[in-house]
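This report refers to the structure that appears directly beneath it.
Of the protein chains in this complex, one is absent; all others appear in place.
Chain naming follows the written order as A and B, and within any one chain the residues start at number 1.
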Amino acid sequence: MSGKTNQGHFFEDYHVGLKLNHATPRTVHDGDAAMYQALYGSRFAMQSSWDFASPQSSLRNPVMDDLLVFHTVFGKTVPDVSLNAVANLGYAECRFLSSVESGDTIQAYSEVIGVKENSNGKTGIVWVRTKGFANVDRPVLEYVRWVMVKKRDAASPTPETVVPDLAKVVAPDALSVPAGLDWTRYDYTAAGEPHRLRDYTVGEVIDHVDGVTLTDAEHMMATRLWQNTAKVHFDVTAREGGKRLIYGGHIMSMARALSFNGLANAQLIAAINGGAHANPAFAGDTVRAWSEVLDTTPTNAPGVGAIRLRLVATKGGPAGALRGEDGKYLPDVLLDLDYWALMPV
Amino acid sequence: MSGKTNQGHFFEDYHVGLKLNHATPRTVHDGDAAMYQALYGSRFAMQSSWDFASPQSSLRNPVMDDLLVFHTVFGKTVPDVSLNAVANLGYAECRFLSSVESGDTIQAYSEVIGVKENSNGKTGIVWVRTKGFANVDRPVLEYVRWVMVKKRDAASPTPETVVPDLAKVVAPDALSVPAGLDWTRYDYTAAGEPHRLRDYTVGEVIDHVDGVTLTDAEHMMATRLWQNTAKVHFDVTAREGGKRLIYGGHIMSMARALSFNGLANAQLIAAINGGAHANPAFAGDTVRAWSEVLDTTPTNAPGVGAIRLRLVATKGGPAGALRGEDGKYLPDVLLDLDYWALMPV
Partner (left out) sequence: MSGKTNQGHFFEDYHVGLKLNHATPRTVHDGDAAMYQALYGSRFAMQSSWDFASPQSSLRNPVMDDLLVFHTVFGKTVPDVSLNAVANLGYAECRFLSSVESGDTIQAYSEVIGVKENSNGKTGIVWVRTKGFANVDRPVLEYVRWVMVKKRDAASPTPETVVPDLAKVVAPDALSVPAGLDWTRYDYTAAGEPHRLRDYTVGEVIDHVDGVTLTDAEHMMATRLWQNTAKVHFDVTAREGGKRLIYGGHIMSMARALSFNGLANAQLIAAINGGAHANPAFAGDTVRAWSEVLDTTPTNAPGVGAIRLRLVATKGGPAGALRGEDGKYLPDVLLDLDYWALMPV
């Protein structure tokens, strides 16, 4: 049998400083935007309407949804980072650096910045900093992700532990606002809600009301759109229980689209401070979402502020319920995402 | 809990003359056309082929399917008109005013033209006239729709009844033909059938033969494509019975695509005279379609006529069977649509 097939890397294959040039550059375009629309039903005006976006930005072409960019970059890292991952443990220091427009080609590169073998000797944690670029050299996204990966051989020597020092929150002055963005003449009627940054208060909880029952066909189409090849999303024989595990990013996009109802002016994602896929999701689950306002800040761009939000996707609990008395996520919680969005002031 | 979420309007919120500026302009493009193609499999040559369409029109870009435009405008009205609707009662005076091309941005506006409280005091009927525009000011679609909406409070005062006077049929001289359309050198071979307007006779019934068994993934993707947010289409907990109700427009598009077989030259929809969603449709139902020729008329455009058709979607009955002895729709009938299509003479 040929040895040409990629079986994925194991814990021993990673060391701090290892650089990974991820395969398959991907040109994203209007067709992808339409698929994204069909999969999530997003209504944010900046991505929905060229007539809305172009007068208040320096975009030359329709802008891709920020999470579509995130998933595309993430998907490229899967064959090199997480094909043998036991768990996707977290994200930090994720910043969206520049708008991605229809026609841009996305590439991704990662560097290993931490390794730590687990005490069981069978698995370890790997931290990678991933950067996404458009058209070779324009940085569009940067983030740290850490995953638990199997060792190929439990007898392999234990590497020196290196745990990176990661910011809990992307600092307001590190937020990137797309060049030319000007929201001083923002059209709230077209955007769908009157609420602007000053109308939100820290601690406010927003129930996004609507729900979507998931199907296998949709999450597979989504996951393939960003060329994510993790077996568990496609092959019912890859996990016990005979069900396809839904890619966590599908839940992120679904919750973000649901959050339009109450956060219609949180138009663009500027940063992701952290995120946890608290419980697995499967076809048949009905996803709901709520948000909590964590902070607000001005930016230097005209009319543009930023709102820090906790976006929680659930399969049934009441808005605001996140953890049990034991401090653990409630069983109905699917996603806990901490992010900064840009919003007119 | 935040009060920023849209819970939809109730009967008391509407009064004759109320103007509704619907949110989220939407740029439609080739990506949407591909999704529409994948969802319905339409074969009408005007939308399928730029080489077919461009020589016989003044189109500058590929034309969007008429029903894609209808659904896009309709979807924008849902949050303001029918989020609390008990039933979608009817359509009238629907005219397609101008071709929508790839790259056009669609906006929608409505005005309340009638209100009538029901005798039970708990619900009422609201009539709205909706207009769709491309690129701010080019009218592309106009129609009247009436829905039954819940009252927020049964004790609210009963408004004065205003029932608009609506045409049973869009008059032939009110039909709009796209600028520059010329079918004097129409290619029947490329279009797929030899039958032209003069080959059809009033009263003729056409069995479109084929059937499509519906799935949940597909109707949800369709409904999201036009940003229609009605809960019942997505959330299995939103209705008794635990099934997602399929958006009536999905059945319209499915039946229209099936009607190609026998009506391949009914290329463009010029008007919808009326329509009823006779029974609900669910995943697993197999949709079939038949048409009845109701009328024909010439137009002023070279080689272009119009055919008035009754398009009926069913889940199983014989072609031609519409109503029982009691005058009610048969239980297998899903849709009864009365429309004008443009066809070469």
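Throughout what follows, a contact is a pair of C-beta atoms (placed from the backbone, for glycine too) under 8 Å apart; a residue touches a chain by one contact, two chains touch by 3 or more.
None of the values given here were measured: they were computed from a predicted structure.
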{"item": "Touching the absent chain when the full complex is considered, from A:46, A:73, A:225 or A:306", "value": "A:225"}
{"item": "Selected residue (touches chain absent from view) among B:13, B:101, B:193 or B:295", "value": "B:193"}
{"item": "Candidates A:89, A:217, A:276 or A:345 - the one touching the absent chain", "value": "A:217"}
{"item": "Contacts of chain A with the absent chain, listed as residue ranges", "value": "1-2, 4-7, 21, 23-27, 29-32, 34-35, 79, 103, 105, 107, 135-136, 215-218, 220-225, 227-229, 231, 234-238, 244"}
{"item": "Touch residues of chain B, complete complex, unshown partner", "value": "29-35, 37-45, 48-52, 62, 189-193, 195, 199, 204-213, 215-218, 261-264, 286, 319-320"}
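In this section, only the chains that are shown with their structure count from here on.
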{"item": "Distance from the mean Cα position of chain B to that of chain A, given in whole angstrom", "value": "36"}
